[in-house]
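Here the complex is missing one protein chain, while the rest keep their positions.
The block that comes next holds chain A.
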Amino acid sequence: MAKNFQVLYFASARDATLAREETLSIPDDCHTLPVPQLIRNLTARHPGLQAVFKSAILAINNQYVDHAGRELDGGRMVEVKPGDEVAVIPPVSGG
């Protein structure tokens, strides 16, 4: 059974990957993917993301998550599950 999740790239992350969106899979021997491992996988796949991750964080299912996998709002630890929507979020500049 495929254990896929989506990754969305915005702003400088999109420029670094030349992609808006990718479908990736959780390894067969795992149920979930820890966030530090996800970041290692993404930077191996797209070396340009190394510079982006100096200031970027992630969002998982619309919740901001730091590099350790801790939600900025509330501090809950999360891992990536099948069906999740992950986004690479460079520092925001709305307004």
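We take it that a residue touches a chain if its C-beta (ideal position, glycine included) is under 8 Å from a C-beta of that chain, and two chains touch if they have at least 3 such contacts; residues count from 1.
Heads up, the rule we're going with is that contacts and distances are computed from a predicted model.
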Open item on the list: Since a chain is absent, check the UniProt entry for it and pick the matching name: "Elongator complex protein 6", "SRP9 domain-containing protein", "MOCS2B" or "Brix domain-containing protein".
Closed with: "MOCS2B"
Task: Touching the absent chain when the full complex is considered, from A:Leu24, A:Ala59 or A:Val78 - done: A:Ala59
Open item on the list: What does the interface between chain A and the hidden chain look like in terms of residue numbers?
Closed with: 8, 10-12, 14-15, 53-57, 59, 62, 64, 66-68, 72, 87, 89-95
